[in-house]
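Certain chains of the assembly are absent from this excerpt, and the rest are unmoved.
Letters A, B and C mark the chains as written, and numbering starts fresh at 1 in each.
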Amino acid sequence: MNNETTRVAIYGSTGYAGLELIRILLRHPHVEITCLTTRQDDAPHISEVHPSLTGLLDLRCENLSPGQLAERADVAFCALPHVASMEVIPDLLSAGCRVVDLSADYRLNDPNVYEQWYHHQHIDAERLATTVYGLPELWAERIKGVDLVANPGCYTSTSILGLAPLLCEELIEPTGIIIDAKSGLSGAGRQPKLGTLFAECNESLTAYGVGNHRHTPEIDQVLSEVSHQNVRVIFTPHLIPMDRGILCTMYPRMKGTATQSDLLDVYRSFYEGKPFVRIVEHLPATKHVTGTNFCDITIRFSRDQLIVFSCTDNLIKGASGVAVQNFNLMCGYAETTALLF
Amino acid sequence: MNNETTRVAIYGSTGYAGLELIRILLRHPHVEITCLTTRQDDAPHISEVHPSLTGLLDLRCENLSPGQLAERADVAFCALPHVASMEVIPDLLSAGCRVVDLSADYRLNDPNVYEQWYHHQHIDAERLATTVYGLPELWAERIKGVDLVANPGCYTSTSILGLAPLLCEELIEPTGIIIDAKSGLSGAGRQPKLGTLFAECNESLTAYGVGNHRHTPEIDQVLSEVSHQNVRVIFTPHLIPMDRGILCTMYPRMKGTATQSDLLDVYRSFYEGKPFVRIVEHLPATKHVTGTNFCDITIRFSRDQLIVFSCTDNLIKGASGVAVQNFNLMCGYAETTALLF
Amino acid sequence: MNNETTRVAIYGSTGYAGLELIRILLRHPHVEITCLTTRQDDAPHISEVHPSLTGLLDLRCENLSPGQLAERADVAFCALPHVASMEVIPDLLSAGCRVVDLSADYRLNDPNVYEQWYHHQHIDAERLATTVYGLPELWAERIKGVDLVANPGCYTSTSILGLAPLLCEELIEPTGIIIDAKSGLSGAGRQPKLGTLFAECNESLTAYGVGNHRHTPEIDQVLSEVSHQNVRVIFTPHLIPMDRGILCTMYPRMKGTATQSDLLDVYRSFYEGKPFVRIVEHLPATKHVTGTNFCDITIRFSRDQLIVFSCTDNLIKGASGVAVQNFNLMCGYAETTALLF
């Protein structure tokens, strides 16, 4: 195990994922946060941006180039919007700074798929095929020691962790899997928009992005790769009037028959030794995982329909927690460092 | 049109449905509320039970027998729990009082199905086969003039209204229809329970009653009857941290192919002249129908999966609003009286 | 009583007050809504702006000059921001259109006070001294028949109604009255801002505008005028994570001594015949007045400190409800038309 201190920067520290990253990294015994960036010119102190950090981290946000940042950090967490992320990552890597990218820019292997869903041409396309997708429950070995990890989307991880065991064991049909997903509002980001105002969202509930949510191709790709078949999902996200939490209710079609008990054993076996997946018998509630890096999963049969329930905290296991989990694997720290309590 | 005043009683006026009934009936130009019941002995004034009614209705709750009540009311709304309802309704009817029953006791045609799902033997079983199910968008003609209407469940109406056109036109398979339903907390009633405490439900989200929610056989029965085939649904309800509102996200399997536009036309045609169903093009939010008797419905295709979105206010269109709509039809008032604005 | 139909326009119909105005006016038997304005060029249908109005009002928003609007409406409700309001009102009045102004532009009598608190020079200053302040519980007689009414602020009405009886009867000291006010988020408007995003406000609570909230001089002015003394309040607003509702907890200093019962009698006498003020004995909750035009008030002694509790729905009694109440008085309709149920 590594016992050395790693200097860490956060590129894009003013959003919700940035705040959670800082909170988690402040608990990490081997991390020194050396710089935080913002594209604003007024360089606010981080405690002005996030008053909850008052007294905990004495840094101003800076407008730094990748080169400047690389001089002061060994690893950068990029919590930038897509496109902005791929504009800095090649230079960071060239300058010797390793990267955990929380944006979508390096998640998809195929630049055409990226362009189709994100409506931008990828400007670092040749790197896509070799970038490691950072879902440690599937690919911890790949993550160890690499220089760039594409951190998964929040809906993506929650869905994939719930379906991967069934697909890998060929227990369900790979296509037409219905994922009825529900998320709290922090998933919609910190940019002021009409649709995420309190008085619009509170006491309300609606679907959005039906048929065109960008996590769809990511779920397809990862599940296809891990199960060696062509997986296609029907992904329908909903906005729930709460800060945090994702619950995916998933309706796959069974190939054969199995009991609930058999299937729970499949899950337990698949995730044996994975510290952040909890196979539970009760119906999981998002509140059970709030503030944690856990993904709670169970299954039920309703009539003969199999239903999978999977839930996470979208900002932790869905973003900043798994980012630190990836960081731990990249740098040789224990996978659970700063994440278990 | 009837222009006479009807004397109305509310049996069980202390819950949320009772409160909404009173609010709506206070707007009704042809209704006089003459008595309210409670099984408590201390006979509180209704404004002690529901302080929002202060100054609007000067009645004490009373512990009345069906016979006593029938002397003072032409129509009783029964907003009692199941079982309690069938214990008073036969006597109310015998005494000449007409009834809109908001409980589940007279919704199912088959007493065996009732016993299977409600774990009580039905004590008025012979009346089940002839009781009218009060979903006016399907059966307004049946409701006119009858003495007893079984008011539908909240999830039930929302689901049925979204699926009936597709089933009646034989556009979808009748079995295995996935209904992923989401409801606010008022649907869980006003009895103190750990599971509905604020600090348990707020900032949380969970499924419940998977595979055994009692609205399942009701949805099956009504959709089967209206579409003349054996319909079976997979019904999965979820609790959403909000007071009011139901959204059903429904995933039927298409029999053939059709465009979104074709299908919207099917809906518009099916609900022509129905004042409380709005076929919309946007994705409906529960907030759009809060406090109204509307059911907003639209459809989308995601890849080749058809998805139906249907939403209501669970206390209005899902309970007390449709109860007054039924009352209007029973008594010969205009269907929208007290319900449109 | 007037039985004629009045043609009504809403200037600025895209915000929350505009939506509530429309909802209330749709219930009004003597109102025809003839036009709605927006400063956007794309002229959306009102049901695109407020999907809850689908099927209820078939009007597009228009970008109309005061002259154009005055041709089509007898009365305009101005639900514009301050400054924008005084830019159109003189022309509306000149063109013969009567006005209920929901902005702050005509509430203050003194243009210097306006400039001091709003940081804009008043451009219609000579009209200030003669404009009627539209709090019907104080000045219903003044409102009848006038052409322009300045509709009160939401915190303002709630505070004034709770304090006026005590000040008019000289039971409390006129200065240093502490008003600890709490409001739901709809009071902050529909413009997207960081501070009113769901994920910022939910599960949080904070004061704001301490010592500089613009409702302060308005409360001072009205209470001074009604009680013929120089009233000065200490006004401290807080944001509460809910859509609607204002509760003012007020701490005046008694001049002499009195019992709770004596003081409640003072209130009851002061508001006798006022249909929208309810003097209650229980501690009022905002939920008791949600969706209504009521102001619920009670008092308590804590040790020897008198405490007044006053609550309203900020969008109804605090904005659009009282606006229609003023409209009714201006036009000779019964004061409670469209407002009681």
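Everything that follows uses one rule, which is that contacts are C-beta pairs under 8 Å (C-beta built on N, C-alpha and C of every residue); 3 or more make two chains touch, one makes a residue touch a chain.
If you're wondering where the values come from, they're calculated on a predicted model, not measured in any experiment.
S.K.: Hey, this file places 3 copies; any idea how many the whole complex holds?
M.R.: Number of sequence copies in the full complex, not just those placed: 4.
One rule holds for everything that comes next: only the chains that are shown with their structure count from here on.
S.K.: Which contact partners do chain A and chain B have in common?
M.R.: Touches both chain A and chain B: C.
S.K.: Have a look at where chain A meets chain C and say same if over half of the interface residue numbers show up on both copies, different if under half do.
M.R.: same
S.K.: If I average the CA coordinates per chain, which chain comes out farthest from chain B?
M.R.: A
S.K.: Roughly how far is chain A from chain B, going centre to centre by Cα mean, in whole Å?
M.R.: 40
S.K.: So, what's the distance in Å between the C-alpha centres of chain C and chain B?
M.R.: 36
S.K.: I'd like the Å distance between the centres of chain A and chain C, where a centre is the mean of that chain's Cα atoms.
M.R.: Using C-alpha averages as centres, the distance is 46 Å.
S.K.: Please set out, as single numbers or ranges, the residues of chain B touching at least two other chains.
M.R.: 203, 284-285, 287, 290
S.K.: Quick check on the complex: what are the chain B residues that touch chain A?
M.R.: 176, 178, 180, 182, 184, 200, 202-208, 210-211, 232, 234-236, 238, 240-245, 247, 249, 251, 283-287, 290, 300-303, 305, 307, 309, 311
S.K.: What part of chain C is in contact with chain B in the complex they form?
M.R.: Result: residues 23, 26-27, 51-52, 54-56, 203, 278, 280, 282, 284-285, 287-292, 294, 296, 341 of chain C touch chain B.
S.K.: Can you tell me which positions in chain C touch chain A when the two form their complex?
M.R.: 16, 184-186, 188, 190, 192-194, 196-203, 241-243
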